[in-house]
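Only a single protein chain was left out; the remaining protein chains are all shown in position.
Coming up: chain A.
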Amino acid sequence: MNAELMPYDEALERFDPALGLEVHVELNTASKMFCGCPTEFGAPPNTQTCPTCLGLPGSMPVVNRTAVESAMRIGLALNCEIAEWCRFARKNYFYPDMPKNFQTSQYDEPIAFNGWTDVVVEGPDGPQTVRVDIERAHMEEDTGKSLHVGGATGRIHGADYSLVDYNRAGIPLIEIVTKPILGTRELVPLVAKAYVAQLRDLLLGLGVSDVRMEQGSLRCDVNLSLAPRDVGSESDGAGRHALGTRTETKNVNSLRSVERAVRYEVQRHAAVLTSGRPILQETRHWHEDTGITTSGREKSDAEDYRYFPEPDLVPVAPDREWVERLRASLPEPPHERRARLQAAWGFTDLEMRDTVGAGALGLVEETIAAGASAQTARKWWLGELARRANETETDIAALGVTPADVARVQALVDEGAINDKLARQVFDGLVAGEGTPDEIIAARDLAIVSDEGALSAAVDEAIAANPDVADKIREGKVNAAGALIGAVMKQMRGQADAARVRELVLEKLT
């Protein structure tokens, strides 16, 4: 099953990677794209449908104005031009996730096109800005969810039948497509991850989507191809060559996986091409658990979808006054936002890059807004939670810890109710889904013992058990107190205020 891979560095010596990213974003409108059905995530199956999104005869779609506005705001935030006139189109295919046998989408007339966004990645010589050109952002509708029954893996192959839930069918979806990203060399996996992270922050800032990758409201397809480096005659003079055959890896649904999938495909393409075999133009599946891609179907040509203009929806022609009003109300661009936040928080360049790189910028910002100081917010997210996210191979935003939780934990530390060590146990509880910080402290009995009698007794016990140490302190060697404080903290299972224990030790011995 595991394909042969070329070592990453060797692959880069021989080939130039070209990257393209397609990101699907579910908008957070109250109702669907073409009908008034609700869009709540996790509702019981088939409780959010109507004749239109079930594709029943005689039903007629009508476009959701807010969805169009969100699409334009996304386009403007990505420095796109907004179409003066564009149509929807039917993308025809037979698959039961769309009961109409077509998906309403846009074809050659996207609402937004020709944009760009700059991302920053950590290069060998420090931070490096890479411009990602945006080909288009178009409006479409999401599909239903299929559950494959029978077979071993829940996938299509080997399934006996499928069960379909149409709650998701018709939820507004924006597909954002980059132009080929060239010349990023060994940074290509980082550029892919940084772009998706930036898109996530940008969409959050616009407030147009929940952008919960783990719930599928932001989904990423990775297009990758390699071109050999040593074909001077085909170079365009800037060291770039004709693009190689690409593969499209579908549903890469975490930031970490985006980076891994790009790296994997670079190594796989390099091994295949070096062995003299061709790369097949195909879709591939990403397997989160094993970190590999496997072959899917051969990619359909666009003409196989027999696109044609949707006759049931009239064209969208946003007047320029509307577009300019939306442009004027855009939130600040990501790079300006980063500069402003860094100044406000007093972070060093390195602290800021780590925060952005961990995908924690918005989380830190919200934690500060919830009352924590900048440095404590950074300490918990970058020092504690980023490590856990790495260890469990989870996105930091999907750990199950919210900015409000972190602010509450820090407030409890500030009040002296818990200390940092106990705070880590509270985070254990939050990750395990045991409730709010206060509930976890109560259930796990984590509060600091403020009973002076119990503390004093524990200090006496420690002094009695360590007479040599006690003598040293009596002789004025105050530094030796650490050993006694440690013994007391151990005795109290960490649930004591170390500063108060120190005071007690010194009171009793000096």
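The rule is short, and it goes like this: a contact is a pair of C-beta atoms (placed from the backbone, for glycine too) under 8 Å apart; a residue touches a chain by one contact, two chains touch by 3 or more; residues count from 1.
We adopt the following convention: contacts and distances are computed from a predicted model.
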Chain excluded from display, named as in UniProt, from "Aspartyl/glutamyl-tRNA(Asn/Gln) amidotransferase subunit C", "Spermidine/putrescine ABC transporter substrate-binding protein", "Thiazole synthase" or "Electron transfer flavoprotein subunit beta" | "Aspartyl/glutamyl-tRNA(Asn/Gln) amidotransferase subunit C"
Cross-chain touch to the chain not pictured, restricted to A:29, A:267, A:342 or A:410, is A:29
Contact with the hidden chain (one of A:79, A:114, A:128 or A:146) | A:146
Residue of A:26, A:141 or A:165 in touch with the missing chain, whole complex considered | A:165
For chain A, which residues lie in contact with the unshown chain of the complex?
-> 29-31, 35-38, 44-51, 53-54, 56, 62-68, 85, 87, 92-99, 103, 143, 146-150, 156, 159-166, 250, 283, 296-297, 304, 306, 309, 311, 313-318
